[in-house]
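Below: one structure in structure tokens.
Part of the complex only, each chain left as placed.
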Amino acid sequence: MSYDVRYVRNAWYMAGWCTDFPAAKPTPALILEQRLVFYRQSDGTLVALEDRCPHRLAPLSMGQVEGDNLRCLYHGVKFNGAGACVEVPGSTAKPKALCARAYPVVERESAVFVWMGEAAKADEALLPPFIGPDNPDWQMLPGHMDYDVYYELIQDNLLDLSHIAWVHRNSFGGGNPDTSKTWADGEVRVLPLPNGVRVERWMPNGRTRPAQEALIGPHCDTLTSFDYLLPGYFLLTSNIYRVGAAERAGGQRPTEEPLFSTWTSQAVTPRAGRKTTYFFCFGPSSRQPGAAQMKEAFRDLAVMAFNEDRDMLTGQQQVIDADPSRRMVLLDVDKAPTMYRRFVDKLLAGESA
Amino acid sequence: MSYDVRYVRNAWYMAGWCTDFPAAKPTPALILEQRLVFYRQSDGTLVALEDRCPHRLAPLSMGQVEGDNLRCLYHGVKFNGAGACVEVPGSTAKPKALCARAYPVVERESAVFVWMGEAAKADEALLPPFIGPDNPDWQMLPGHMDYDVYYELIQDNLLDLSHIAWVHRNSFGGGNPDTSKTWADGEVRVLPLPNGVRVERWMPNGRTRPAQEALIGPHCDTLTSFDYLLPGYFLLTSNIYRVGAAERAGGQRPTEEPLFSTWTSQAVTPRAGRKTTYFFCFGPSSRQPGAAQMKEAFRDLAVMAFNEDRDMLTGQQQVIDADPSRRMVLLDVDKAPTMYRRFVDKLLAGESA
């Protein structure tokens, strides 16, 4: 299994939270090694162009927004939201080649999604079923972290949650060898989806995380289920039940009410070879009593855990780069990451054809 | 138009101001990717050698000056100003190969010029008509800035002053859209010179820069004229006249006295691929009443403006390096930069032949 840099292009990538793109000035962003500039037109519509004036290749992100247009501040050439030139100072000519590539953009669930492939193929139906931090059904806060790690290592990390037992023994694992072990021993079901992979993990009669013992009791049945969707969305819900729920459900999704439910939406956005941004929101169901007061605690827990991931994956990246000829030896736990990689292999073969 | 690294070698490059090379110790300098060491002999004569002891390749700039000679302080080998070995400690042998290349050096107008090509072709007649900060006709202070930018981008910037309207709208442009616009709309004449390009720009009936309105009135005619000379000298004079001077002169240089005159000498010295030093002095004519008191203000204005250039060009360089395959789309304003590049193309073809 090789880790050469590769990207699916015909897909919606998360560019940031809506609040990352203010109205006053253009904002640069690097995605799939392409430099983009985002700016808002008079009515607030967000537009994305390549961050490169075609005249002398100055960054348009150093330019200024003028109504619906963006002016390069090197020699004053001005472009509209489609990237067409609308003014060349001191000249009436507007050469056709003097244009900047425009990228389709959608704002949804407080997040910004940009289509990095052929504009003609951009289709909002392909947007992920992302639930954002302002969705009333869940109590979540937005966050992000920058990694010096190739995005497929983060993807592999997310697709095999057995690492929670080790990497996150002090955070998600609960700081307790027994609760932590619950993750290593969970029963995992891996299913292919049309645009990704689904992983369900029953952890029957596991030790409850100490922080939740007062609410739930010392043992519980937990069902976590996540979809990992193209090109890098991790959408997970975790439901905690009274002991016996797994058995009572007989391998199906239980119909009884869970004692506790959480949701998390995460997006892995490749910047460049070893640069990736990780966007996330995480929190309890709004139906949970006191859920609104738990937002910060859930955000802090996520930040603590993602720092643990980042440390480990940064180390892993350094080991890989020190000798790229070394191959991984995959194990049973690698079923989901392997299934997702094969799915991507096929897509990439299609894109390059 | 490609921006691969290339240098004219048979030319005088500005190595610094004379005061940058004190007598007490050797001074290193990187020019055209070559490491040089400068030192002063007993009588003050400045000498330049390659900064590399031929014995074990230690830097001679870590050595010590002994009279007219320079001793390497790794193993004590000593060289004269022509780069010949004059002492090998503990040995009477002085192998002929044990020599350091010497570079022709001239000090003039408070500046140091070094010949980077074949020593036999060095000719003081090829020195630029540089006016230095100590020249009594002008009131100027010396300065310099280091850029992380390939020198030809700085060259293109200087050869098309229409950028003053945008990049320097808050400095040279006067912080005023009307005065700034004057630069975008100027009438430009571009002339080939034997060793470069001349650009004259009449800005008739333009808005005066606010800072000079009390002296000159709200409108004026301005004639700026500069020569850009091999291998990177920008020598500009700017004359401000009463409105109508352009018309009265009928396309010729006016004979009437200007209301205000300034001079600037600038030198673009390539250090290495993306490293360039920009030397400059700038100020009013000594005939201007109170000119000596204006020196600092003119120097400060130049520093402010060159920081604006550096920010923009650093951004431009990053965009170019992110995708070197992208080509510029040149416009009317690019006439002078293009003429100068063609002149250099020919010289380089000659040097490589």
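Residue numbering begins at 1 within each chain, and the chains themselves are lettered A and B in the order written.
Please note the rule applied: a residue touches a chain if its C-beta (ideal position, glycine included) is under 8 Å from a C-beta of that chain, and two chains touch if they have at least 3 such contacts.
Please read these numbers as outputs of a predicted model, since none were measured by experiment.
Each protein chain is a copy of one sequence, and the assembly as a whole in this entry counts 3 such copies (shown in place: 2).
Here is the rule we go by: only the chains that are shown with their structure count from here on.
A rotation of 120 degrees, rounded to a multiple of 5, brings the CA atoms of chain A into register with those of chain B. Taking the mean of the C-alpha atoms as each chain's centre, chain A and chain B sit 49 Å apart.
Contact residues of chain B toward chain A in the complex are 156, 160, 162-163, 165-167, 184-185, 311-312, 315-316, 318-320, 322-323, 326, 328-333.
Within the complex formed with chain B, the residues of chain A that make contact are 33, 35, 51-52, 54-59, 61-62, 72-77, 88-91, 93, 95, 97-98.
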